[in-house]
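Note that one protein chain of the assembly has been removed; the remaining protein chains are unaltered in position.
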Amino acid sequence: MSDASLLQVKNLSVSIDNELPILHKINLDIKPGETHVLMGPNGAGKSTLGYSLMGNPHYCVTEGNILFDGQDITDISADKRAKAGMFLSFQNPYEIPGISLSSFIRNSFHAQTGAPVKLMAFQKSLKAAMEVLSMDEAYADRDLNVGFSGGEKKKAEILQLLMLNPKLAILDETDSGLDVDAVRTVSKGIQEYQKKKDGALLIITHSTKILEALHVDYTHVLVKGKLVCTGDGSLVDEINANGFEKFISEAE
Amino acid sequence: MSDNKQKVVEIDRSAYEFKDIETEKDFYRMEEGLDEETVLKVSAEKNDPEWMRDFRLKCLKIYNEMEMPKWGPSIEGLDMDRITSYVRHKSEMKNSWEDVPEDIKNTFERLGIPQAERESLAGVGAQYDSELVYHNVKDEVAAQGVIYTDLESAMKTEYADMIKSHFMTLIPPTDHKFAALHGAVWSGGSFVYVPKGVKVDIPLQSYFRLNAAGAGQFEHTLIIVDEGADLHFIEGCSAPKYNVANLHAGAVELFVAKNARLRYSTIENWSKNMYNLNTKRAIIEENGVMEWVSGSFGSHTGYLYPMTILKGDHSQMEFTGITFAGKGQNLDTGAKVVHQGVGTTSVINSKSISKDGGIGTYRSSVVIQSSAKKAKASVSCDSLMVDSISRADTIPGMDIRTDDADVGHEAKIGRISDDAIFYLMSRGISEEDAKAMIVSGFANPVSKELPLEYAVEMNNLIKLEMSGH
Partner (left out) sequence: MNKDLNMKVNVLPVLTYGFLKVNDSTVSESDIKIDSVTTPDASKMPKGIDVKRGVDFIEAGEIFIKNKDRIMYTTGDFAGPNADTSGRNENQAIRTGMGIDVDELMISAGAKCDVYTVEENVKVSEPVIIEYKMKDGEGSISSQVIHAKKGSEISVILAYESEKEFGGFHGISTRLLAEEDAKINLYKIQMLGDKFIHFDDIGGACFKGGSINISSLELGAKKTWTGCLVNLAEKEAELTMDMGYLVRYDNFLDVNYIADQRGKNTNSVMHAKGVLMDSATKVFRGTIDFKNGSSGSAGDEQEDTLMLSPDVINRSMPVILCQEEDVDGRHGATIGQLGEDLLFYMQTRGIDEEEAKRMMIRARLDSVARTIPDKELEQRVIFYIQNII
């Protein structure tokens, strides 16, 4: 692992539509290849952090900045962040009628690399990735997320992760609403991504099921918009045993 | 196929908007305005049979007596006294592309028309201003007995009686003022006859180009698909932009016999000074099927509602259309259907997009007459508002006169959600491309009904419109 940071979040405060702040002075440092877990009770601001890192225009950075690969990305748009190597797996991915899953991924791939997409090679790697995720091939030709079940939507997100190969993947509640088998499949997809050298992860979750099969380097606890605690992978087990109560009282 | 559709192709409007310099020497141009003398001159130019000359004069009289429609977009900018009803190149229609005059050939080459023919069409017709300049049908199609030629030549053949007994019977001159105008000065257009049981596997195509400034185009398309036959007909339209109003008042009459099927596809990209007051109508006999695919992108003002009369029992109609109203455009489009036969079905799917102050109106009528027992009709119309300076209006009408009809209707108006744009942008797609992709997806039900090269053209047009040029 290199010593240079991949993602640096410095004193980041965020509000929605210029109303009350949701995140307060967040600091975070992720190096290439590291796996970070962001945990916290409902409403702590976890998804807000994911959206803010990816540049959702609804979320307004009121203070601090975000550096990615040494470049200040605080004010750049989401597509440029994606091109720089960031990826966000959505908790509720959008349905886009008329655009197939495979053509969407191909368009994204083309937009990010600027290179023409070699159709045969693309289809081959898409098929391989879908196999990892036990996805029926027919989904490739279906309209993006339209009529997909909750589980299929999450798999489609991880499929995009595998196809787009970002430097940093932020996974927002990728395990929520999934049954045990689906969590295992999705987890397999994430491991596949981790295998790739230097692929970093920020996993946002409020449960721990998805972490069982993954190696975790750091765990952060977010309560009421503040990072109250950072530890190693063992913190996950502690939270598993004792819940968030201790941290909630700390935040007050 | 979908790969090509989504591919981002750089195109520029000049592909449609270039002008050809028409010289006095090569073109015959009639004086502006409309009176009996003009009509007689057109008739003489066309070497009309007597019945046609009399018909034109009758139409002129009806035109003069009829009022402008009270509904629909304003057509105040259209001054009939300044419209030239007849312009033609001083050369005869050719059957070989090499023989078409160089200047006209260049125009069509730039539009990619003969190339399209070489690739995938059974036959091509090309109309330049008021006259057909080129017509060609593939030998194997002609060998099946399929007739595809200009209406004027066909009137001098064995099909004369067939034409006389169908011409403007479906769209009578009393239908509306511009139908009467059409009857008086019509010129050019195509005649297609598909004999009993003949299935034409590849589409026939007709391309219309209105090049002269301040001119009107009044082509008449008459298609007869006989019992059990099958045809796909495609028309494309374009014109360069001038500062004066141009008028297109064509008429399309389609006769679909028992057990026959006709698909009629249109990509309309008239320039944005065009008043497109086109009338299209089809009558379907027992078990016949009519399919309309329609993309409207051009014109300043458009009135366009292809109408289907489901006369025969169990006849069917499906309409799939998209309209893109951009800056300065007022496009009033939709479909009309009349159910007469037992067990007839109609499906209307319409999409419209309004942008940069454009006005997009969906207007329709579904009439189920009391004879149409067990008729089924379903209408779905979606409008997309891209900004807050445009308009998207939905004005559907229904008149249901039988109790066992099954009628469903759904309409939605909305916008592109910010969240959907962010989702696409988070995958590296620029905001402009994200919007264009969502609009292409919205238009997909229409483009997937088109042959590949037209689907690509349509997506290019959407891309062009979305980028705001």
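Note that the chains are named A and B in the order they appear, and that numbering of residues resets to 1 at the start of each chain.
Please note the rule applied: a residue touches a chain if its C-beta (ideal position, glycine included) is under 8 Å from a C-beta of that chain, and two chains touch if they have at least 3 such contacts.
None of the values given here were measured: they were computed from a predicted structure.
The chain that is not displayed touches the following shown chains in the complete assembly: B. Only one of B:Gln144, B:Thr174 or B:Thr402 touches the chain withheld from this view, namely B:Thr402.
The chain that is not drawn here is touched, among residues B:Ser187, B:Ser383 or B:Asn459, by B:Ser383. By the touch definition given at the top, chain B reaches the unshown chain through residues 70-74, 330, 332, 336, 357, 359, 361, 363, 365, 367, 370, 383, 385-415.
Following the convention adopted for this analysis, only the chains that are shown with their structure count from here on.
Centre-to-centre spacing of chain A and chain B amounts to 49 Å, using the average Cα coordinate of each chain. Residues 2-3, 5-6, 8, 417-420, 422-431, 433-434, 437-438, 440-445 of chain B touch chain A in their complex.
Considering their complex, residues 54-58, 77-79, 81-83, 86-88, 90, 93-94, 96-100, 102-104, 106-108, 110-112, 119, 141, 143-144, 160, 164 of chain A touch chain B.
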